[in-house]
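Left out: one protein chain. Kept in place: all the others.
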Amino acid sequence: MPMILNDEQNMLKDSAKDFCTNNAPIAQLRKLRDEDNADGFDRDTWKQMVELGWAGIPWKEDFGGLDFGYKGLGVVTEETGRTLTASPLYATVWVGGTAINVGGTDEQKSSLLPEVAGGSLLLALALEEGPRHNPYGIETKAEAKGGDFVINGKKTFVLDGNVADKLIVVARTSGKPGDRNGLTLFLVDRTAKGVEVTRTKMADSRNAANISLSGVTVSKDDVLGDVDKGADVLDATLDVARIGLAAELLGSAQEAYERTIEYLKERVQFGVPIGSFQGLKHRAADMFCEVELCKSVVLDALSALDEGRSAEDIAKAASLAKAKVGETFTLVSREAVQMHGGIGMTDEFDIGFFMKRAAVAEQTFGDLIFHRNRYGELEGY
Amino acid sequence: MPMILNDEQNMLKDSAKDFCTNNAPIAQLRKLRDEDNADGFDRDTWKQMVELGWAGIPWKEDFGGLDFGYKGLGVVTEETGRTLTASPLYATVWVGGTAINVGGTDEQKSSLLPEVAGGSLLLALALEEGPRHNPYGIETKAEAKGGDFVINGKKTFVLDGNVADKLIVVARTSGKPGDRNGLTLFLVDRTAKGVEVTRTKMADSRNAANISLSGVTVSKDDVLGDVDKGADVLDATLDVARIGLAAELLGSAQEAYERTIEYLKERVQFGVPIGSFQGLKHRAADMFCEVELCKSVVLDALSALDEGRSAEDIAKAASLAKAKVGETFTLVSREAVQMHGGIGMTDEFDIGFFMKRAAVAEQTFGDLIFHRNRYGELEGY
Amino acid sequence: MSDAVADFRADVEDWISEALPSALQGREMGPAGNGPKRTDSDSQKWFDACYERGFTVPNWPRAYGGAELDKARHQVLREVFRAHGAPQPLGGMGVTMIGPTLLEHGNDEQKERHLPKIANGEIRWCQGYSEPSAGSDLASLRTKAEDKGDFYLVNGQKIWTSGAQYADWIFCLVRTNPDVPKHDGISFLLFSMHDPGVSVKPIVLINGTSPFCEVFFTDVKVPKRDLVGQENKGWTVAKRLLQHERSSLSGLGGGPRADEQGSLVDVARQYLGVDEQGRVADPSLRRELIDHQIRSRAFALTQRRSHEENQAGDVPTFATSIFKYYSSETRKRRYELQLRMMGTQGVGWEGDSFSDDELALTRTWLRSKSGTIAGGSTEVQLNIIAKRVLGLPD
Partner (left out) sequence: MSDAVADFRADVEDWISEALPSALQGREMGPAGNGPKRTDSDSQKWFDACYERGFTVPNWPRAYGGAELDKARHQVLREVFRAHGAPQPLGGMGVTMIGPTLLEHGNDEQKERHLPKIANGEIRWCQGYSEPSAGSDLASLRTKAEDKGDFYLVNGQKIWTSGAQYADWIFCLVRTNPDVPKHDGISFLLFSMHDPGVSVKPIVLINGTSPFCEVFFTDVKVPKRDLVGQENKGWTVAKRLLQHERSSLSGLGGGPRADEQGSLVDVARQYLGVDEQGRVADPSLRRELIDHQIRSRAFALTQRRSHEENQAGDVPTFATSIFKYYSSETRKRRYELQLRMMGTQGVGWEGDSFSDDELALTRTWLRSKSGTIAGGSTEVQLNIIAKRVLGLPD
């Protein structure tokens, strides 16, 4: 029964809900933003998340994990989405950790995943080079030089790039931009010589950075996966990352939606709650359906990972989930502002944070256009 | 002031409204359909339209016309759209007559346009060869043979092809399907040897036919416009035809819309008129806006013709009008059925005729996709 | 799965391999599931085999012709049927609507008299709910039933009565008390369509077919033993029955029909062609095709989730309320899209210039419009979701 949670998953979800509500509510993100916090997340909160085991949920016990599956990680992440919690959970666990888990040698996994699970190693995937998601359009070059590689290039929209200890840099070792072949993934210390990181402040107040790599030298032991075959690791990682993001955004969409429904019940105009107006009712009911569909596509996608379905089936589920949830969250967060009226336009009120988050998340690892097209191609039309 | 009607145009519109309401209501189309009338239109009604001068509105007085402009013809056609009147007005005047007016020699115009104006000559443009509008995708061949041409090919969706006295056949004299160059227009008697006409019954109960041409011989005097340069005449004709159709559909959309608004006021459910439900109100008000926009694009397009704007400007106005009005009529006619509820699903009630008409008209001389793309290309993006 | 259920599965597997005529695999029954006799012998054979095992109404008591299957076994049966491409042996409003309603609300005499004839396909039923001025506002119905001692005297008119021209009996909402709030004066009656005073007039729809009728009642005498539930409490029975209807209309558990899903892609390829990469050639319609497929797939997953939740917990699920709305809107959009893909070949009405499939599309497109009107319109469904699920105020 892949479409429902088991008891353990339900317990995990409930405890995550409690934790996020109490320890990492939207007020925390607001504070980080208003204080211009250099980390962009709260290190104490992260420490507590790690203590709850969240950073090790998907890894095997051999690698310091709980072996609790992506569905477990998904329900936790959904709750962090409800509170728009900024933490390394996404970039480090969903993305970076997955890349190591998928592409790493046993040695790499043994040395790095326990550090991830222990919260001491933060990761970031340095992939994008332009304003639109384009995983094979890599121009950053890595040239072999003796047993080493020298990397030159520029990366943009690197999530947590400003705080990560290690970057996973996607570089081209052969071929030309657009080729799937010829990509290689490198583990690069953020503080390595030639690495220059500029934090980019985004509308959602979450961490991202531009990264310039000038003559950065790494050894062949820092290659993740095989040289020129990095796309195998990258594609698998990206699909996990998309599913994880969909899980997070599902939480955000539900929260924005539920807050709006509550507001419709409370706000009185013309002597009645505005939720009694049929014009708003019908829009609310239609959104309810879309949110229900989102729950289903996310559950199916998480199950696909844990069941070990084929790469193609996972890819379909990932594109379906990112497309559907992204579209719905965009709709719901905009309607949330509209239905809240004037108060929704104020910074003092939280609902606007959801709309900003939706806009940035829509651009993360492929927007609706990208995933619609990909879903069609995967389905063969 | 191109966006408003002058007194003469208003009078013409009012008289057309009276005429259509009294002499050619939807009941007439229903009767033609139910009796399986072989002509697909009422010859007496057509005679009366001709007596009112409608078949000569746009032609110069030298050619038997009223020289009253396409705006005059447009307001009349809008009224025929309200009553879904089936008549040769569209295929013969808007399309066929325009082709002769645009591409004909003085001799052709002098001999044919007075016959059009007098109602004795019915015309049809034999253009399409596949299920989608594709004006340059012509495979029908016309080969020169002595001073004559021999035509071979198959045409489909020829409006009034079953009743026209003369067909204007678009054939290829050089080049290959898809080329703009190499097309030539021929005037061909419907009863000529080698012409075989099969009426195709469409959902809107209006006339269309498939036409097969097998070794049809025509003389060079039957060429309309220049050999190989037929696209010049064709393009100009099609833009007029699109604008005329937009004018007709504007009338249909308004009528379907107004009938629906009336129904919302009359139909009582839950003890109140259903028009008091905000869910329906908001949809109705939004449609009102779209219909108002349609009025504007049609007036502008008709003005473009009468003002003699550049071919490119006319083309933009034509694609804008067909795209916008087609989309709106489709929306309005579907909402009309939905808002009428069960009664709207019955054949006995007229509203379903509008939805059927919208579906067929959407395919006539380019659908929304065709004209959206064309508008973008004309605007240079 | 328990051993007993596994045994049941094995048993049914054995049986179906014998009983199902191979010609019926993956097909529907000839004449659409009403009436006891089939026009073809394979269908008749299959019906008889199912009836013998109680499988025309698998979860009904044996006493009424069923097999008394519990939930788990019923699910096994469905899975086996599906795996073998076996058609449902019996459909219609007897099995899907009035039968389940009588099981809950009928008295023993009514159950004994009516249910066996539903199970064996002898009696076909129709539904007397809607009236000309009572559509979405069903409870405002006016057909009146006067108490005449032993019987009610029924006068009035119904509309949108599906299959009334073929039906033997009707379950019918009537007003037995006009002087109370509208929901409180309604009763639920059963009577024969062959009774004196009942007349039927088919309604021609915009697609040319007549699946519905108007039904007129003039001094129809209905014995009181065919009152279901209490007098003036018929609305409760009616609402329960509507739930059966909605879960039936939404194709609950079935998902979008496979033939409908697959073919839209085929239609796109056929009428629009494909590019070098095998993609549907028109980018605009391809986009709409994918959007539709995404929508359909997400909906099918939601049906599966609802089903699993149902299986797991028996709690009434959140999601059933959206099914009627979402499936009918999706189906409507699907045909709009197909129509546009097919160009002028999608809007033919009759004649040799169109293929049978093309002509069928035009009719199905028009018919699909009723999906968002009949059985609780889209607007009514949205109201229900807003009220019952979201708790928005009236």
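Quick notes on this one:
The first chain written gets the first letter, and so on, giving A, B and C; residue counts start at 1 in each chain.
Here is the rule we go by: a residue touches a chain if its C-beta (ideal position, glycine included) is under 8 Å from a C-beta of that chain, and two chains touch if they have at least 3 such contacts.
None of the values given here were measured: they were computed from a predicted structure.
Interchain touches from the omitted chain, evaluated on the whole complex, reach A, B, C. The chain not shown here is touched by just one of A:261, A:280 or A:314, and that residue is A:280. The omitted chain makes contact with subunit B at the following residues, 1-4, 261, 264-265, 272-273, 275-276, 278, 281-282, 284-286, 288-289, 292-297, 299-300, 320, 323-324, 372-373, 375-377, 379-381.
By the touch definition given at the top, subunit C reaches the unshown chain through residues 283-284, 287. Interface residues of subunit A with the unshown chain, by the touch rule above, are 128, 130-133, 156-157, 198-205, 208, 210, 268-271, 277, 279-280, 334, 337-338, 341-342, 344-348, 352, 355-356, 359-360, 362-363, 367, 369, 372-373.
As a convention for this text, only the chains that are shown with their structure count from here on.
Each chain gets a centre from the mean of its Cα atoms; for subunit B and subunit C, those two points are 42 Å apart.
Each chain gets one centre point, the mean of its Cα atoms, and the points for subunit A and subunit B are 53 Å apart. Rounded to whole angstrom units, the spacing between the C-alpha centres of subunit A and subunit C is 43.
Residues of subunit C in contact with two or more other chains: 379, 382. Touching two or more other chains at once are residues 278, 281-282 of subunit A.
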